[in-house]
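Take a look at the structure set out below.
Every protein chain but one is kept in place in this view of the complex.
Chain IDs A and B follow the sequence of writing; residue 1 opens each chain.
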Amino acid sequence: MLTEIIDVIISGMINGSVYALMAVGLTLIYGVSKAFNFAYGSFYSMGGYLAFLVFGFAVLHHYLIVFCLAAPILFFFGYIIEKLLVAPLRKRDDWEVKVMMITLGLALFLDNSFQVVFGARMKSLPSILEGSFEAGDFILSYQDVVIFILSIGGILAFRWFLNNTRTGMAVRAVAQNPAGAEIVGIPKEFVFSATFAISTVMVGMGGILLAQKYFVTPDGGWDILVKSWVITAFGGMGSIRGSLYAAFIVGMLEAFVGWQFGMTWTLIALFAVLLTTLVIRPQGLMGKRG
Amino acid sequence: MEHKRTAIILIIIWSIVAILPLFFGSTNFIMHILIMCLIWSVVASCWDLIMGFAGIFSFGQVAFFVIGSYSSAIISARFGVPPIFAVFMAGIISGLLGVLVGIPCLKLKGAYIALVTFAVHMILEPVLKGDIGRFIGTGGSRGILTIQPMNIFGYTFTSVQPIPYFYLILVVAIVCSAIIWFVIKSPWGTAFLALKDAETFATCLGVSAFKYKLMVFALTSFLTGMIGGFYAHYVGMLSTRMLGIDLFVTLMVILVIGGVGKFPGAVIGAFITIAINEILSPLGSYRPIILGAMVVILVLLLPDGIIGLIQKIMTKKEPMESSIEK
Partner (left out) sequence: MIKIQNLNAYYDDFHVLKNISLEVEKGQIVVMLGPNGHGKSTFLKSVCGLVKKMTGTISYKGKEISGLGAEKTVNMGITYIAENRELFPEMTVLENLKLGAYSRSARPFEKKNLEKVFSLFPRLKARQEQFASTMSGGEARMLAIARGLMSNAEVLAMDEPSLGLQPNLRIEVARIIKEINSEGITVLLVEQNIPQITALADKLYVLEEGRISFEGSKDEALGNAHLKEIFLGM
């Protein structure tokens, strides 16, 4: 019983850490540009498939190669998508709906392209690190440890970027006051595209990390989209710290509900939590009012 | 004036649609497609009413459609209610659920509403497939395989002879579009336009945003649920496959082609989109790819849909005096 609970807690922590990475990406786009990305889940699957491709074709089968190749590809992809699909809509009054629509179309396009190219069957990825730490009944796989460290490391690195680099400061400036950012000469369009690209990298990395545990499927991203969404809304849209806390709460909740009642109940439980939060505190845990 | 034009366009559309069986009546396959066009035109018009006119980013329209179709199937099977009444009860159930979803939503801002309504869509599948679903009779992941066909006063509508059902659905679609037209024309419609332009200003004038928005939630989910019931009794079987993203995007294509917030546009969009969908169906798994690409391209190139395009051409022909005077 006790070891079971510990297992559940560990699983909640590991998933929570990856969710945090992905939710921070989503909250970033929303906080900076108020754009809503329906294709976020498809970018998650894309990360998984990129890793699968690298393992299939590259000479060196190593996760280091995967990350080094996937990160720039995802960044470039996100950048292009923002420039081509989202940026032209910004001039319109109803751009919010239009962005939701176009990203939804993109999601359908990508998911089905994955299905045509890779087939509907699940793809599995090798574990990033074999072996485990054992003490009696208690088992902690090294894979989980690495996933945890990488996602938390990713978030910390991103925080460092926001606080200590010129571009990071420009990103925060646009999020806090777009008009002020324009006045000091910050290229807003570039910041929008860059944040979109960074968030694509974050969710794609999340895809690579989680695919080792849960396989890659063409439409596996929808679940992730809704979870990241729930986490950002729960934590407060635009608040990075909020999403961090919310991600761990959601990870834990999911693990415990799944353990006690079965996996079909996890989404329902998440939805219940979301609704309760939004009714009691519409701006989320850490979001600002209005 | 504008409402009058909308009404004329609607009358033209429905008159053309009404005589279509003269040409295609002998081909059941085409009649079937036309019935689907009618059904989706209602769903899309409702979605347009809530999203395009009321400005509420609701992404739960397919969910309400599925709720309505399951409700009607279950009510008629379990309680022996004649389908024609079951359909209305299904509409009421999904209308009530619409209000239930609407209440928390209306306190929220745009993107959050999208989240909550889309979450309703996302959790519907596990609910219908899971224990709760099996308990109320959804058949779990197998779905419902036999649904009573629609019958009115002893006359049974079957999918083998689609022409009578076509006209039945046509009447329903005409009534629905008339209701939507009245809503847009009425003070409701004006209130929505005011709310969209300046919510705080409108509320200062005493327009109760909450009341109007809740009413539109109730109305659109009622109509959508009801047409969902008609769908269930026509196709005779249901499964959660309808909740796939495919259908969701098809509906969106309808709106994109017709034009968001350009009311009769959704009706025209439905016919074009369903036709395209059928033409593309031999392409198999490439079809959704093309559909997705179509949304992307159309949103960029034809942002106001066909109606917007027509309006643009019309205003170009008129002299530009008004804009210069300002």
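Simple rule for what comes next: contacts are C-beta pairs under 8 Å (C-beta built on N, C-alpha and C of every residue); 3 or more make two chains touch, one makes a residue touch a chain.
Here the structure is a predicted model, which is why all the values come from computation and not from measurement.
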item: Absent-chain contact - pick from A:10, A:74, A:87 or A:186; value: A:186
item: Residue of A:71, A:155, A:170 or A:270 in touch with the missing chain, whole complex considered; value: A:170
item: Contact set of chain A toward the excluded chain (per top definition); value: 166, 169-170, 172-173, 176-177, 179-187
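Everything below uses one rule, namely that only the chains that are shown with their structure count from here on.
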item: Of all residues in chain B, those that touch chain A in their complex; value: 51, 57, 59, 104, 107-112, 114-116, 118-120, 122-123, 126-127, 129-131, 245-246, 248-249, 252-253, 255-256, 260-261, 285-286, 288-289, 291-296, 299-300, 303
item: List of chain A residues in touch with chain B within their complex; value: 30, 34, 36, 85, 88-89, 92, 94, 96-98, 100-102, 104-113, 115-116, 219, 222-223, 226, 229-230, 233, 237, 264-265, 267-268, 271, 274-275, 278-279, 282
